[in-house]
Every structure is written in structure tokens, then in C-alpha cells.
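A single protein chain has been omitted; all remaining protein chains appear in their positions.
Labels for the chains are A, B, C, D and E, by order of writing; each one numbers its residues from 1.
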Amino acid sequence: MPMIRVEMFPGRTPDQKRDFAKAVTESFVSICGGTPQSVQIVFQDVDRGDWATAGKLASDAAPAPAASPAAKSA
Amino acid sequence: MPMIRVEMFPGRTPDQKRDFAKAVTESFVSICGGTPQSVQIVFQDVDRGDWATAGKLASDAAPAPAASPAAKSA
Amino acid sequence: MPMIRVEMFPGRTPDQKRDFAKAVTESFVSICGGTPQSVQIVFQDVDRGDWATAGKLASDAAPAPAASPAAKSA
Amino acid sequence: MPMIRVEMFPGRTPDQKRDFAKAVTESFVSICGGTPQSVQIVFQDVDRGDWATAGKLASDAAPAPAASPAAKSA
Amino acid sequence: MPMIRVEMFPGRTPDQKRDFAKAVTESFVSICGGTPQSVQIVFQDVDRGDWATAGKLASDAAPAPAASPAAKSA
Partner (left out) sequence: MPMIRVEMFPGRTPDQKRDFAKAVTESFVSICGGTPQSVQIVFQDVDRGDWATAGKLASDAAPAPAASPAAKSA
């Protein structure tokens, strides 16, 4: 406990997943209690052709700059 | 994007959920990119009688101190 | 096949769930093929205190009129 | 809100996913309320070797005609 | 690893959940490998009014005897 699932577009690097997993685990332990060992995180990449918002596949939409890693520097 | 689901034992206060949601969202945006608005988090409480580890319901186990909020001060 | 899960805020009536399940099943069969019998739908209500967008619990936000059934008549 | 997940056998075309996502979103808004923008749908293909019914992998079963897109014209 | 989720109608007793968790854990370890400690199982009860098959809520259907615990003695 807890089990955390993260569904997102593909494209995050192993480094990003590694850093995010570390940050989430630390936040859970410091805010909600428990041990780091109890925190399980599963990432699942979802292709843009498999994700629809407002009835529209993300693969059909104009590229969403906010959802790309490049947005970090924006 | 992303969709994040957190399954955990009941007992976290609204304040803990609020603070954890804020921390996870900030970590995602700063590490993986995207906008805060794109981050959706769903919490789901799972009773100890509905969670088994090693073939044993958590409700049958001796209370796990590490999994309780009190562990924060440990 | 398929298994469809719908997570949403509480407040939909049995009639709304019944009508939505019927509509989704008909759409799946007519668009994706298969038999009605193969379509399974599970609804899961998620309290506003368990749902965060942009790092904020929905229970803390001003009521979102668009997300309420009343919006139907809007 | 809502978050909708659809697990199904592979083989649906982008057009089928596009049409189904549009139909589900329209049904949700008209029956349950909310805005189209609030409806998120995620498709997840599940291989027949990863899906068991009655204790039998679908990949071991005789092809189920009802579950194939061809059934549309049946 | 693994994480196993079981969604089912309400009504199973703690004893049934306990026995099923034990059986699944033993089966996983003996068939797929790993340690019992690595097997996590989460049960989630789904009301009949929240489960639709063939476009029909289970709460609207005639009671399905096969799905009730009583079927064990059948």
C-alpha cells in the first residue's frame, strides 16, 4: 500500500519516470505516512490514438505543446 | 493527460489528500512536462478487508505501523 | 470483451446509468462489432474529495456547473 | 470527469476508435450532463493471449465471430 | 509484483475473500514463480446498479443464481 497507476502519453524518458517515481514516493511518505517500501507505482504509456478528449482522439488533434516534455522549459 | 490513480487504505484526511495531490501535480509538471490543468488524480480507499498481501487480508494482519499516518513522526 | 469502466462524480441516477449503459453498448456493437452480450460496463462513483485536477480537490473548487446533471438543460 | 477506460481485443481501426469515442462522449453529455471537454476516454488493446473467459485464454478458443468487427455486417 | 484486482458483486464474506486471496496467491507462486510476499490482491465490490451487461444494469435483471454464493452447492 499504496498502489499508484500513472497513465500518460508515451515519450517520457527512463530518467523522467525514475525522478517522478522518486518524488511521488517521497511525497506519499512525508504527507500520508507509510514506508517507501510500501509504495508501488506503475506507469502505463497510452498512445495518442488511444486517448480521446472531448470525443476527439489526441492523435487527430494539433500537437498539444503543454503535454510535451518540451513544455518544461516553457 | 496524465490520469493518476491512488489506491490506499482509508484514513487519510482531506488535508493529506489535498497536499499529496498538489505535490504529485507539481512533480509531474516539473519532471515530465505538461500543464497542471492536464493532471487528473483519483483517490480510492480500499478497506483492509479488501487488500491481501502474501495471501493474507490486511484486516487479519497485526496493524502495520508503517502504513499508518502516525508513522510520519517515526 | 470489451470491459468498460466509467469513473465519475456521484449523483447520476439509476436512470442515467441505465440509459448511458444502453447507449454505449449499442454504439460499441454498431461501430466496433461484437454482440451486446460481450459488453460489460462498470460504473464507479468518485467523491469530489477524491478527485483532483490541476492539483486541487474538486471538493475545494467552486461547483463546476458543467459537470452536474443540471448542465443537461444548459 | 468522467474518465472512461475501454479494454478490448486488438483489431479496431483508428476510424472505429474515433467514431466510438465521439459516440460515447455525445451519449455521456446528453444523458449524464457535463461538457464534452470533461470526457476522457482511454482505449487499451488486450491480446487474446492475455484475456481468459471461463478459465480459457481467448487465443486458445475457436475464433469468436461475435467479437470480430466482421460481426457488424451479421 | 503482481498486482491483482478483483471486481465483483457485493456479498462475498470475509471468509470467502480470505480463502480466495490465499488460493490465488498460492496459484501464482506455484505456476508463475515469485514469493507470496510479492502478491498483492485488491477486492472491489461493485453494486448491481453499477454493472451492466448487454446494455442492462444487473440490478434490473432477474437475479442471476449462478453469480450468487449459493451456487457453490449447486
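Rule of thumb we're sticking to: a residue touches a chain if its C-beta (ideal position, glycine included) is under 8 Å from a C-beta of that chain, and two chains touch if they have at least 3 such contacts.
Predicted model only: the values in this text are computed from it and were never measured.
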On subunit A, residues whose C-beta touches the chain left out of the figure: 14, 17-18, 21-22, 24-26, 35-37, 39-45
Residues of subunit E in contact with the chain not shown: 1-9, 12, 16, 19-20, 23-24, 27-35, 37-38, 46, 51, 58, 66-72
Hidden partner chain, residues of subunit C it touches: 3, 40, 42
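To be clear about the criterion, only the chains that are shown with their structure count from here on.
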Both-way neighbours, i.e. chains that touch subunit E and touch subunit C: B
Comparison of B-D and B-E (more C-beta pairs in contact): B-E
Shared interface numbering between subunit D and subunit C [over half = same, under half = different]: same
Rounded Å distance between subunit A and subunit E, as computed from the means of their C-alpha atoms: 29
In subunit B, residues with contacts to at least two other chains: 3, 7, 24, 35, 37, 40, 42, 46, 51
